[in-house]
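One protein chain is absent from this view; the other protein chains keep their places.
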Amino acid sequence: MSFQATPQLEAEVNELISHYPVKRAASLMVLHAIQEQFGWISQEAVQWTAKKLDLQPINVFEILTFYPMLRQEPQGKYQIKVCRTLSCALGGAYELHHHFCAKLGLDAHKHGPQTTSDGKFTVEFVECLASCGTAPVMMVGEKFYEGVSHAKADEIMGGCK
Amino acid sequence: MSAAATTENKPAAPAIEKIKVKVDGREIEVPRLIADWSGKLTPTTMIQACELAKTEVPHYCWHPKLPVVGNCRMCLVEFGTPALGPDRKPVLNPDGTPKIAKSPRPAISCATPVSPGMEIYTKTPAVKQMREGVLESLLINHPLDCPICDQAGECKLQEYSVDYGQSASRFVEAKVHKPKAVDLGPRIMLDAERCILCTRCIRFTRDIAGDDALGIINRGSYNTIATFPGAPFDNNYTLNTVDVCPVGALTSKDFRFQMRAWFLKETKSVCTSCATGCNILIGSREEKIYRYTPRDNDAVNASWMCDAGRLNYKWIGRADRLQDVWVRGQKSSWPAAIRELADKLKQAPAGSVAIIASARQTNEELWLLAKLKARLGALSDAIPREGESDKLLVSADRNPNTNGARLTGICFTEMGINLVKIADGIASGKIKTLIVFGENIVKRAVAHDKLRERETISEVVDEHGITAELLGKLDALIVSDILPNETTRLAHFVLPGAAPAEKRGTFTSGKGRVQKFMKAVEAPGVARAEWEFLQELVHHVTGQNNGLTVESLFNQMAREVAAFNGLTWQALGDTGVTVQI
Amino acid sequence: MAITVNRKPLTFWEKLYLPAIAGGLKVTLKHAYSTLIQRKVVTMEYPEQKWTLPTGYRGAPYLVKDQEGSTKCVSCQLCEFVCPPKAIRITPPGNDGRKADRPNAEKMPAEFEINMLRCIFCGFCQEVCPEEAIFLQQDYSLTALSRGELIYNKEKLLSLGGVSPGIQKWKHKLEEAKAQESFPVKV
Partner (left out) sequence: MAQEYKLILKHADEPGYTPDMECYLRHGGYQALKKALALPVKDLPDGKKLSGPEQIREDVKVSGLRGRGGAGFSCGLKWSFVDRKSGKPIYLICNADESEPGTFKDRQIIHKDPHQLIEGMIISCFANDVKLAYIYIRGEMPEGARILNQALKEARAKNFLGKNILGTGYDLEMHVHRGAGAYICGEETGLIESLEGKRPYPRIKPPYFPAILGLWMCPTIVNNVETLCNVKHIVTLSGAEFAKLGTPNNTGTRIVSLSGQVKRPGYYEIEVGKATLGELINDPKFGGGLREGRRLKAIIPGGSSSKVLKAGEKFKLKKKDAEGKEILVETDVLDLPYDFDSLAQAGTMSGSSAIIVMDDSVDIVGALANLSEFYAHESCGQCTPCREGSLWMNRTLQRLTHGEGRRQDADYLGKIADNIPGGRTICAFGEACSWPVQSFLAKFKDEFVAKGAADEARRAQSISGAAAGTSVAPVAPH
């Protein structure tokens, strides 16, 4: 599969590059932009980014592999990220994660991203989402949910069509 | 020509201010500024001060020829600086010495500059404990597969384990396992488990070789050195990363599983693949060469060499090497052949002999040939070899001793312009005897009549008119070479010579650095170093005795050849002397 | 520099010498009695009779295989290095040589020779071996009709050495690696 950048993406990336006196600095934002459009970042996308920013592909690959939010593989349509760090864990995050996994037939003992076989959901544990006062918290895609009870979790899942 | 021989070709640097520091209680003076990896003057760091004080500070990521990153934390030391009172004046001890305020935190000696009056402590219990801690951290996830690791014997992990390691590991968790035997490029293998992530390889290839091909992927304990998938690590300097790798993570495919490092005898030598003359070490065991590695020489190659030069040793061990003296198709012996040659040359009329030497021969050998040339009134030349140069080390001139050939008078500034004259001489029957050393002259021959069509000199030097047919007209074709080729097949006299690794001698590099090299292995069969039999031949033909050793030959040459005046074999040292060319 | 050793002077009793001679005679007579009178035999009819070897006897060194029949030697060449009479000669496999016959070990010798005429049975090779691949075994009478025959090659050493069970380090490592959560990035 070869990577095709749409004119909008091209324009967005050019705009992002203009924010920095050094092109390389835009790489993280460019990767965000690509992921927003495609859902993940392929190796072709890395090469495209590197070319765009006058870098070597390894320079981009280095940061792509560093940040867990950047995906190297296609993910589920709905990405459920449950915070697992201390305050949320005290507030029941493990039970919440377990609840999702049980409902979706995933392994509750795995922390990393797991996608359901129908490709609809990806569930993963993530580190602190910075809303410890309303534990447990989670995100679905870019949407943020606080104080998620099991009932609320079901409701959220139900909302994912 | 002036005979000024200097050891450095750079102009003298302006005097640098010295400052006094104490290393483990011993006061030394160090320059305030010192050249960093790129040659730029930067503040002297503690590790450099310790080096000047002959105190070893263990380190992994620091390398004198690479940018500083300070990530291994092995070189942590404690230090103190003169205490300042509220009036910004030094506080004094009762005995009048400045009071030292010891820093509560250690510092990495590779990145911390020294300041006047600083005291560096490298042997305190705290420093020892820190080193032990770092070493333990490096070892917990290390696979400890020394028995199958090529680095064993020259591994910094092994070395520092002796000093700072524990006899038994207390680590009971499962190790992190990473990819093993990863094919990183055509010449490099990576074992990610062994890697200590010092990033020396990344810095070398990015900052020295200029090919930003390596990087670290993943995060934390899972960090791994890698190339971008599908982009092999392939430039002409990749094998230097194997040298700078302090552990066995990067290994050379060429040397992989060939021989254990501790068996190798290391011989100081010089690379012969181009005019740069990189200093090398030849690693050999029992007359077999296993590898070339670069040897530090800041005036020539710093700590590096190119892959092409490094792997240019295999032909030395080839089975079809010339091993016998042949006279008109018959096996002969050195005394018989030399006697016959001497008689022949002594009777040769002036101008009937021509010499084609090789700029891959040593200064001494070329000088001896020049003596024959003078006695015989011979035409002489050598064969140029041109390639492409690069920014780092590779020179466009692929002969290691072009300057030697010029300075001894074997050829002119424009090497190869006499070849046509020699061809003409043979064609006209004027030249009856041709002496060829170390070159296959037929290989580049074009038909003589075609040659006239060529116009520019550069085309003439690339191709000349000495065809096999023309060689057939000679009364005597005297050839000395190392490997058989068409010229040796046509020769009446074949004198088996020695590869540079099999003899001693000197080369004059493209920049005029006269460097000597030592003998690593024996030549096969009865093959002899060319200077040995040439010196005999010259003795017989001219009556001159120039000495029986390479030292005396060199010293005699230095007296006679203007450019080398004032040099002695001994004064060349290990890293050579630059002469005016 | 000469060192003077101070000796205890002999006592009067020691200076007499005769008691010591008597003591020596006593030992001689004891042995004479046990062999001549009691007929206690201390020699044996070799080679018809064979000696029972004590455990830990250091005979000829042979290579061993692990319980799965794989070569244990990884060609680290430490035994070759440590061997005082230089009886061991290993040819490493090289990069393109045959891979080891067990997983993960990466390497085994292309050739392994021990010159039994040189071997002094010192046991350094066994001591130094990090893989527990070479052991001094119970053979002590090695005979042959030519010098060449006494240079044992890899096949011969392995067939004589037999099997030595023990930890399978490389296999264990491989299993540990496989059991681990998948490596975060495919390389």
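Which chain is which? They are A, B and C, in the order written, and residues in each are numbered from 1.
The rule is short, and it goes like this: a contact is a pair of C-beta atoms (placed from the backbone, for glycine too) under 8 Å apart; a residue touches a chain by one contact, two chains touch by 3 or more.
What you see is a predicted model; the values in this text were computed from it and never measured.
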| item | value |
| --- | --- |
| For the chain not depicted, the shown chains it touches | A, B |
| Which of B:Asn141, B:Asn301 or B:Thr467 contacts the chain that the document leaves out | B:Asn141 |
| From B:Leu66, B:Met130, B:Leu392 or B:Val541, residue that would touch the chain that is not displayed | B:Met130 |
| On subunit B, residues whose C-beta touches the chain left out of the figure | 68-74, 76, 105-108, 111-113, 130, 133-134, 136-138, 140-141, 170-174, 176, 196-197, 216, 218-223 |
| Missing-chain contacts mapped onto subunit A | 19-22, 24-29, 31-32, 53, 55, 59, 62-63, 66-70, 81, 84-87, 89-95, 97, 108-109, 111, 126-135, 139, 142, 144 |
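Going forward, only the chains that are shown with their structure count from here on.
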| item | value |
| --- | --- |
| Computed distance of Cα centres, subunit C from subunit B, in Å | 43 |
| Chain centre separation (subunit A, subunit C; CA means) in Å | 61 |
| Rounded Å distance between subunit A and subunit B, as computed from the means of their C-alpha atoms | 51 |
| Subunit B, residues touching no fewer than two other chains | 217-219, 226, 229 |
| Set of subunit C residues in contact with two or more other chains | 184-185 |
| Complex contact set, residues of subunit B against subunit A | 212-219, 226-231 |
| Of all residues in subunit A, those that touch subunit B in their complex | 43, 46, 56-59, 61-62, 65-66, 68 |
| List of subunit C residues in touch with subunit B within their complex | 74-78, 80-81, 92-95, 97, 104-107, 130-131, 173, 176-177, 179-180, 183-185, 187 |
